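Rather than the whole complex, this shows some of its chains in their spots.
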Amino acid sequence: MAYLFHTDADRAQMLASIGADSVQQIIDQQVPQDVQLQRSLNLGDAAGELTLESEMRRLAAQNSSASSHACFLGCGAYDHFIPAAVDEIASRGEYYTSYTPYQAEVSQGNLQVMFEYETLITQITGLAVSNASLYDGGSAATEGVLMALASVRNREKVITSEAVHPEYRDILEAYLKNIGATLVTVPVGDNGDSSAIISAIDEQTACVLIQHPNFLGRLEDVTAIADAAHSKGALLVQSFDPISTGLLKRPGDLGADIAVAEGQCLGNPLQYGGPYLGIMACREDLVRRLPGRIAGQTTDRRGNRCWVLTLQTREQHIRREKATSNICSNQTLLALRATVYLSLLGPEGLRETASHCLRKADYAKRRITASDRFDIVHDGPVFKEFVVRDRSDDVDGLLRHAESQGILAGVALGQFDPSMNDCFLVAVTEKRSRDDIDRLAAVLSDAPCRSAVASA
Amino acid sequence: QATNLLFELSRPGRRAHRLDDLDIDSPDVEHLIPDEHRADQPPPLPELAEGDVVRHFVGLSTLNMSVDTHFYPLGSCTMKYNPKRNERLASLPGILDVHPMQSEGTTQGLLALLYDLQNMLAEISGLPGVSLQPAAGAHGELTALLVAAAYFRDSGEDRKIVLTADSAHGTNPASAQMAGFKTKAVKSNADGLVDMDDLRAKLDDQTAVFMLTNPNTLGLFDSQIKEITDLVHQAGALIYLDGANMNAILGITRPGDFGADLMHFNPHKTFSGPHGGGGPGAGPICVRDFLAPYLPSPIVDKDDQGTYRLRRPDSSIGRVRSFFGNVGVLVRAYLYIRTYGGEGLRRVSEDALLGANYLLSKVKHIMDVPHGERCMHEFVASATKLKKQHGLSAMDLAKRILDYGFHAPTVYFPLVVDEAVMIEPTETESKETLDAFAEALFRITEEAGDLVHQAPHTTRISRPDDVTAARRPVLRWQPKSETD
């Protein structure tokens, strides 16, 4: 059956060695009769590979995707190009069928990759230390806040902003609810400046969590916020876009103490939201509060340089309830992909990619607003994402229309904030061709209106 | 093979990936990004040619043991064969390239699969409420405890204590702590099962949850299970089942049927999602109906028209992760369950038991197996006597077995057994492989001295200095000038 090995002859020999008549007897000797399931699981019949493949192809064909449609969706997950070498390497069994490197001698491949990943993350964050990865950008943001709370003693206030990804804030709220921390969420001012956040910071503040570029695509004044936080003894946790570091100053350069990010954009597929890659880096002095696995360099008994899991005294399998975090896995396979991706891009490739995103986003803005129906909500610089207002206030109809024309045009913002019901968020990566963008603009401007365009 | 770091291979001016020139009119970068935001130069990433990169990472891969290359009896980790069909099918563009913010109308195929998977997990667990969101087993534990906390908060009960078994995975107390609970450990008795007296002593109206692993980390199914769960329920507390060991009981018994109220699955173990060098996994949870309203958002529902919809449960704790969850891992779990069907899944567990008990029947002649003649899907031996008599520690055994071409078992866990050697063969290893492994163990017990104490000898490195690594951590490569 499927992947099983034992033939009838094997079974007989094995039972004889065990001294049991049957596997059922082995079960009966351990599992009380009254809790044994007296029927088969109701999960249908076994399906052979050919059957399963036919079904899955049919099912997959029912979904639109960034392959079938031109994708302008963002919100923390982006359709960036993934070079073929990334897939080639990550599909090697020695990587994807191995486990956490408990035995360093037979895990130097994974351990060296983790060490290289950590180094690359310090290079794109401008911070001294990185862990070997966390679950995703959202939980990484929350772990960053928890780490700050643990580092700054006796303060319980956490400040964040509505310009941080709403889902990230949902996670933060769920985690903080039971541990006695106070979450203050500062509204986004119309002018988009940082004064509201800065004025919220006080002596009770353990940390500030911001996102730059922010959820709506805008650039924040990170340095001013960092200075304000530091002046009150608080830490700054910055969620950033790894691709943006090809052009923008890095979190560490801007004054962030802890940087977190969604690493999906670094060579990882969209796959409806996961598995993704949580990036986290911090200042050197915070290292013993850093959650998750960490690989470090050492030497072996023969004096050869090598790599091991280290600082494990922070971890749950030793510290149990005193651990810095309950996380005991890391996303090695996705971190591997990010490592290969960044190796292939190098500094110039990352700059080129960031620059294409930026300039294509700018082109898209101009093309979309060629139609009277659409405004760009915010002035000022963005990186690869921006908010469009539909003056006809029919975002849902607009996006459904675009879908039918082969375009995933944007994310409706009303689902996060009713005041933005007439807005949607458009992301433009280097993969979107001029033709894609022109078609997007044409499809949007040609879309039927539920109502006439509101007067300007 | 590769030992140089990427950074050491770098040469200024080498390049791999390039984009073609922009085909649009657009202002220069300088006009689009103000100076105060713009970096003078991109990050100092290594500069490599594509051939460098490929040879480097292919070379590194050969320094790993893996299920595809070696028997990997790492106890508690369920290192079973990772079906290649699942890799292929999870990579269909209509699965792999779906954006998480797509509308429901464009994702009906995927939502149907996820809906079916929710139902499958409910059937396997005997618990009807399912969330696929948690990203790993430990994340599932935390999520379930947040659910329990919300439930007690809603019920107006102030229960702040979580009990864990002393043989439990370390994640149990750590997760409890993160969810705002205090923890107390319940002892194991001489048989390796829950010490009922100690449980009774620690159980009171402060107790929120007893976190139980069953079969436990000794590979033993706790025969007192009904008594335990009844006792806990009588105290008004909930039973959480750590599902790490579900590979032992698929179709044989269901956590919901033996009294668990909440549990997580490790699809990367039980349902053969590949472990990926330490991740990604997933940690879907199943709960009783009265706990379902607290599950994180979103879950998949089906409406009267047969359309699949995402829904936020009424009293949801919110989210524990962005987007839906680790869909790639979940798709593989779905494919795995479909491949076996209901009767096949039971056979998986039966063969896991058969393999483990067979290996136990051989290993018990080589070293002590403190807890019983029978086990479920894994068992824990002890090197205590070998250490006394031959100086052969669990560590020595683990290191030396590598030279025989096998990955090591888990050692020094669970903590309740001295010099623990925890062996989980899984159902996807042949009798011949198990025989060869037992033979290797036996041979090692006849070896001595440096041959074992300095093992392994055949690997690129041997016995790294963990102490220095932790005392003077070197956590990144730096160019010479910076480190000088």
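Descriptive notes on the structure:
Going in written order, the chains are labelled A and B, and every chain counts its residues from 1.
Everything below uses one rule, namely that a residue touches a chain if its C-beta (ideal position, glycine included) is under 8 Å from a C-beta of that chain, and two chains touch if they have at least 3 such contacts.
Bear in mind the structure is a predicted one, so any value in this text is a computation, not a measurement.
Summed over the entire structure file, the copies of each protein chain kind amount to A x2, B x2.
Here is the rule we go by: only the chains that are shown with their structure count from here on.
Per-chain Cα centroids separate subunit A from subunit B by 19 Å.
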